[in-house]
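The full complex has more chains than appear here; those shown keep their coordinates.
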């Protein structure tokens, strides 16, 4: 087994002779998704193309127009998470190379000269509004809310000649770029909110195992439910593999037909993970492997003696000796 | 234990002296949700108020403005399913009294005199468009798609003086009401598509067990994931209770914090279901019971000898005799 070189940060389709790397991401510009992309080393020098939807971002990767795409995968304020899970579960198989955690902090942006008391209308994405509602009720109780298609779209509209509202709730990044005045910072109701993004590329060499990795899978639920889900979970638990995320998604139009999107602690190069994946493949051969990649938080899992690489190797040697007649 | 009388179809807050029953539902008028409501006996004579969102429909029930609400809970073409799951998981506890399955069939509606070849623009809800895409590619390949906030909203716009498009994809019900011409019927790409709706009321007497019932629960995942989910599933499997639906939903802003929305076969008046619920309450006391109600498909579960009401009663008697010194 071979792994991508240490420069795994760059998607492996970028050439060594300095060809330009092209990234796409769920746009528009200035959202938290672009902020996530900018955390990737070298991304600020690369071509960055905002895509109108998660699907179109992934299509750019599949068609070779972009080397990689950054999209939200967990708890986004701009939506898109279900779209990401669904898009990864169908079509050409893709691979997650990185995960990026971005703290979610909102600012109240206004046109110069506007104070809190002057705000009669405020716009932002519905999810962002939901997350600032308490602050708004306390500080701009009489302001009317107007929905926008993204936090950045609200900011862009506000920066125009004759905006349709007085204030926008958006990411610090876009307010700064557009030269809007930031009247209040960090107005979200929940402290320490964070959204998780992933960088996605075509299949290729896997990122090297680091000891603190994550593996992402899409597992169709075979036939009958409760037993089937327990069978799936058991493949992990009997190998001491912890799950950090499990989400169900309907597969389509038929009631009660699901797949599960799962993040498990460890790398497919770890014996216990490889064994769990083989077990999963046997009971649900339509299983999809979406990559093994370093955890953003660098937290290493506890591995028991029974599920260490050494225990797996010893068991293989022992079994081979039996088959050889010893 | 007492149950609602045989007229359980009517929510139990309607008075016997012929007071008017008020229903609300996820609007606007003419969507599949209203079609679901109209399948409830007596609904056509009741007051029916469309609500702008699932949340506002449920608030009308909580505040007493409506006796019951009908909302989609599984695979809706108009969206609203996540909203329903989330709305039921918080706030004052509510109860599901009925489930209603509605076949999803789309029609292509036009203004009189318009033929297929004349259609340059078509509007509908995004989900509905996704479900008719193959038909559209084959039959109106050059038509541009314009999104609408619901299938009914597209139909209503089309019925106006100067509509912004040439055709709408909508439910048969609304096309008929608005006097639109139905150019093609049943244009959905998937045969036998169905959406599941529920009628929701305030807590009260439970519908009588019928032998073919469903129980709906909201179960917060306690602490650590994989083991915790297995513990929850085990409460059902050890009592021979089958699950017909399981969906995860994030609880809020923190990554990896979930609740599970579950439908289980059986009624809380069945001993095995009561025992499973008590087991669940012990491991996840924040559990929410959303009702036991008849299955729309009337399918009765197979109950093994070990988990019959009789087996539970015999075990209770046996244990009592031990405690009494026999």
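Per-chain residue numbering starts at 1, and chain names A and B are given in the order in which the chains are listed.
The rule we apply is simple: a contact is a pair of C-beta atoms (placed from the backbone, for glycine too) under 8 Å apart; a residue touches a chain by one contact, two chains touch by 3 or more.
Keep in mind that what you see is a predicted model, and the values were worked out from it rather than measured.
Asker: What is the copy count for the full homomeric complex in this file, when 2 chains appear in place?
Answerer: 4
Throughout what follows, only the chains that are shown with their structure count from here on.
Asker: At what distance in angstrom does the C-alpha mean of chain B lie from that of chain A?
Answerer: 29
Asker: Within the complex, which stretch of chain B touches chain A?
Answerer: Chain B reaches chain A through residues 74-75, 101, 104, 131, 190, 192-194, 196, 224-227, 229-230, 233-234, 236-237, 241-248, 250, 252-256, 258.
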